[in-house]
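Omission of a single protein chain aside, the complex is shown with its protein chains in their original locations.
Presenting chain A:
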Amino acid sequence: MSGSFSSSVAGRDIVALEGVTKRFPGIVANDSVDLSIRPGEVHVLLGENGAGKSTLIGMLSGLQQPDEGRILVDGKPTPITSPRHALALGIGTVFQHMMLVPTLTVAENLLLGGPWWQRPRTEELEARVAEITRRLGITVKLHAKVSELSLGEQQQVEILRAMVRNSRLLILDESTSMLTPKGIDELGALMRRLVEQGLAIVFITHKLKEAAAFGDRISVLKLGRKVGEIPPERFRALGEQAIISEIVELMFGKQKDDPEAVERPVRTVQAEAAPLLQVADLAVAPTDNAPGLSSISFDIRPGEILGIAGIDGNGQKQLAEALAGQRAATGGSVRLEGVAIEALSVGERRRRGLRYLTDDRLGEGTVGTFPVSINFFLKQVGAAPFWRHGVEQRGEIDERAAQLVREYDVRTPSLKTPVARLSGGNIQKVLLARELAEGAKVVIFNKPTYGLDLANTLASRQRIRDTAARGLAVLLISTDLEELLAMCDRLAVIANGALVGTVENTDDARTRIGRLMIGLAA
């Protein structure tokens, strides 16, 4: 932005971000983001998990400070130093995670924040709440304990709290994730009434349909960068379908000059060969904190890479664990080279050639305090030639470990270094060496490049391609669509624990997958 355009825009913004950057160790959560927030507008912030939406909100509500760039309030550069300061500026936030004290009543929660020497002004609050709830058309049980309310009711309390404090800007971070479809519609109507009264709203979601239904303006975030914006004029001019396809293009479209982009080498998958891995109707029961799986079916042939695309948390980890035998399946069959293995133990599946590279490299994949050398053989503890009669064979272990360190280019000070001291990329190499060792036939990779730097990402991808080239079957689970498109022969999309479609990796795969991922037919 520059010149007269910038100043005229700033005049109408209540809050504007200019080139805001926020870094966390090892990650750029927001990369030079510009945003303008205006009264009378629902500004939708759209982006996948981890795109940096909540981080942006953290800076607007005084929880965090930007590393670079600035925030303008009413056109004036204003560092927002604390949550208290944000409230004083009229910025009210409904956070992604509930921010009510469950052991206090609704009224007490609304009163929180008053001067400590005062008695809570309950009567004043009641009058104010009565007026606001009437205007908004909601009802709130003031004297109920928060822990007794439903999630939807708690949310209304949080919105009410922002109103009681005279917010001019209301920020809602993923507020629909806990709501029923009816609750979502009600929230949409409520937002509309609020902007009509002159408020500005920032509405965060990763669901496209909500964005198109409730927004006046949409900004799309992707890996911390703002990749596009649809202003109100365009928004009104386009129909819902056109808006959705424009957003799909912004969210999943190809980035220019992407260093990770490589031509996908043409591989020859033996189409006639019998599949190495056959999965039919695999099902897993949901648990308290993980979705279940249902009707998962696919085949992978030798030399083939099948990708699993999807938004994180849709059952990817459950799928990998069910195949590896770490999670009990409630139905379906898994065949390795035509032999049913669904009843076998984790160890037996591994012996038969099914290997799993977890995404939890330090928690589940390695024992951080053990030396690099032992971590290579964790899954063979007790077995010859590395253990004999229960005794560790130092010589054998070190010799083979040294060989693997060379072969896989693990950068470690020594074989005795505790594996947790290595960088993420080198820990990944230890895992790769271990899982791809003798006898591997089918390998499951779960987010193999997540959190790695570029060099290690490229190295890991090459390793995976080589694996397939050796005639192994590869299942590649990733939330990085670019990665999948660059690597896979076919892609299946997982949503809510089910495979919702499979597409060949041809030129239009990108858009077809994008549409599947957000719940539209391919």
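Here is the rule we use: a contact is a pair of C-beta atoms (placed from the backbone, for glycine too) under 8 Å apart; a residue touches a chain by one contact, two chains touch by 3 or more; residues count from 1.
The working rule: contacts and distances are computed from a predicted model.
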Name of the absent chain as recorded in UniProt (options "MoaD/ThiS family protein", "Nitrogenase iron-molybdenum cofactor biosynthesis protein NifN", "Cytochrome c oxidase subunit 4" or "ABC transporter permease"): "ABC transporter permease"
Residue touching the undisplayed chain, where the options are A:Arg119, A:Lys182, A:Arg236 or A:Arg406: A:Arg119
Selected from A:Arg84, A:Arg192, A:Arg388 or A:Arg470 as touching the chain missing from the view: A:Arg84
Candidate in contact with the missing chain, chosen from A:Ile27, A:Val101 or A:Ala273: A:Val101
In chain A, positions touching the absent partner: 58, 61, 63-64, 82-84, 87-88, 93, 95, 97, 99-104, 108-109, 111-120
